[in-house]
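For this view, one protein chain was removed and the others were kept in their places.
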Amino acid sequence: MTDQPLNRRGFLARAASLGLTTALVTTLAPRLAFAEWNKAAFEGKTPADALKSLGVADAKESADIQILASDIAENGAVVPVQAVSKIPGTTQISVLIEKNPSPLAAVFEIGPDMLPDVTTRVKMGQTSNVVVLVQAGGKHFTATKEIKVTLGGCGG
Amino acid sequence: MTTNLRIAALSALLFAAPLPAFAAESAWGPGADDAAFEAMLKSGFREKGIVKLDRLKQDATQAFCSDPIKSNAKDAAKARAEIEAANLAAVKWPSDGKFLGDFKAGEKIAQSGRGLTSTDKADQVNGGNCYNCHQIDKAEISYGTIGPSLVGYGKLKGTSEEALKTTWARIWNSKSSNACSNMPRAGHMGILGEQQVKDLMALLLDPNSPVNK
Amino acid sequence: MTAHPRAGLATLLLVAAVSAGVARAESDATIEGIEKYREALRDGNPAELFEAQGEELWKKPAGPKSVSLETCDLGMGPGVVAGAYAHLPRYFADTDKVQDAESRILTCMATLQGVDVKKYVDARWTSPEKDELVALATYVSGQSKGVKVAASATHPKERAMFDLGKRMFYFQGGPHDFSCATCHGQEGARIRLQDLPNIPTQKGAAAGWTSWPAYRVSSGQMWSMQWRLADCFRQQRFPEPIYGSDVTVALSMFMAATANGATMDTPGIKR
Partner (left out) sequence: MGNPMKIRATAKDGVTEVKVLMSHEMETGFRKDSSGNPIPAWFIAEVTAKLDGKDVMKAQWGPSISKNPYLSFKIKGGAAGGKVAITWVDSKGDSRTDQATIA
């Protein structure tokens, strides 16, 4: 990520202002081999905030990204999502849940030894678009799929 | 005695053959071994939160409906009619003569399944549990099917005096027309108050409610 | 409105038929979507995490006597765990009681390890004590995965337990007049989108009995059959069933024996 130094400053400043445990700053930070945990991106309140903090200025929709997930989730607490990129040179796959209070769910660094195919399970507060963001060759691409979340029984 | 012997002989015969477990039906319902059943209830439950052990004391309707084979039998028709009559007689009609409240409030009550469990607080506003069993709004995909769909109920029934009364009696005390209905007696058992029942009435009968749209 | 009443009626019927068709198509899509969702969850059931914890608890020396549960007799002889869950509940001569897996584990904890099990019985769900019991039940049930349910029927006390369980199943009470049968006594019904097994039938009993203990996606908790029953009673607006009590064993006996012949698929995963 090109804007890493900026992010790191932002991370530390925010961590201090939020009174975040020193353990997080001192213990977590040095262990991270590839990049700092992108606090600004994960705490962004809208997809736009998150994208900005991820350094995404312009993202094109791409049919070469597949989101494999059921159209409907019986429970929003666990929604399986598989993201597959067929874009050559994919180096990063991110998953965002548009309507979650903090939309960014995960960022996967796709190293040279990995296939651009990851499966995770996310929480969804309500029916929402799920956005998969792919970085390839320094450019960004997205795909979107709506997943409906149904109400639970009895208590709800 | 002779009948008992015959049953004993029959079951001996049945059990002699290599049949799956419990192939033969034995007496199990109310009246079978009441002492054992009472002892089991007594040792098996404890009160928790707002729920006390008196919840296990049955009224006549509950006792009658706790053996579906007996209560559904042909020769139980008279007993069923008596249960229905007693429940109908207990229906409280709207104190001001107005049957219909606010359908929007009714929708909220229909969506809520809360109240009266051992984890609910005493001041929890009870819901009607309606969506757990009924389809009510076509737009809602998450609805149960234990009860019939209520989509278009108002269009079908209209708002004649008779329709108002029948519907009120159903909600207030479902057993007034079907002795062993699966539906709770919302008003009769104090689950919902008069205003809440009025709001549910509006949900069912108001031409602008999602039921009739 | 000047249209002929007949024409009006025909239109109405047509509209009704069309909208019914649309509703059915929508509902098919919903069911298909839900099936796909459940399928995606089956691969990678977090219940495996609890199974592993239970195995560790089973094999680790614990309690005042500092012994493991490895010599516990679950009905197939001391130390036999494989297939035991599928044969429970059953009558045990040493306690002169019919016991399910969970009440039997309590017995073993008391007799083998010298544990004061009252603390475990009284502890609330999600307490560390109950977490242990659930993990143990999950492990034991997992050792019966793929085994056919064969709840015994030979002892008079087992028979009596079955009859009491059946009676409990139909017993109505509380402000809502609910019994187990209210929701689990008919074919093809559901609450919200949740399918309800018709428990008095073999297929229905099997759907319930062979899939618990299960990981609950909604809460991220692992639930044993005792917890499942306790929460059913909570929703019935009943008082709380005591862990391992005869009420819970009786209902389990009714379900297990009705499910006989089905294949255990534990631990399961549920909404």
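In order of appearance the chains are A, B and C, and numbering begins at 1 in each one.
Keep in mind that, in the parts below, a contact is a pair of C-beta atoms (placed from the backbone, for glycine too) under 8 Å apart; a residue touches a chain by one contact, two chains touch by 3 or more.
Note that the structure is a prediction, hence the values are computed from the model and not measured.
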TODO: Determine which of the presented chains are touched by the chain that is not presented, and list them.
DONE: A, C
TODO: Have a look at C:Thr30, C:Gln53, C:Gln194 or C:Thr248 and name the one touching the chain we're not showing.
DONE: C:Gln53
TODO: Could you tell which one of C:Pro61, C:Gly114, C:Gly220 or C:Gly261 touches the chain left off the display?
DONE: C:Gly220
Task: Absent-chain interface as seen on chain C, which is shown - done: 43-46, 48-49, 52-53, 215, 220
Open item on the list: Residue by residue, what part of chain A touches the chain that was omitted?
Closed with: 21, 23-24, 27-28, 31-35, 37-38, 42, 77-80, 82, 97, 100-111, 113-115, 117-123
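The rule we apply is simple: only the chains that are shown with their structure count from here on.
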- [ ] Could you tell me which shape the graph of touching chains takes: line, ring, star, complete or other?
- [x] complete
- [ ] Could you please state the distance in Å, as a whole number, between where the Cα atoms of chain A are centred and where those of chain B are centred?
- [x] 47
TODO: Please compute the C-alpha centroid of chain B, do the same for chain C, then give the distance between them in whole Å.
DONE: 23
Task: Rounded Å distance, chain A centre to chain C centre (Cα mean) - done: 36
TODO: Give me the residues of chain A that touch two or more other chains.
DONE: 72, 148, 150-151, 153-156
TODO: Spell out, as numbers or ranges, the residues of chain C touching 2 or more other chains.
DONE: 30, 191-193, 235
TODO: Using the touch rule from the top, collect the residues of chain A that touch chain C in their complex.
DONE: 69-75, 77-80, 148, 150-156
TODO: Can you check the complex and tell me which residues of chain B touch chain A?
DONE: 111-114, 129, 131-132, 140-142, 144
Task: Residue numbers on chain C that touch chain A, as the complex places them - done: 29-30, 33-34, 36-38, 40-41, 191-194, 217-220, 235, 271
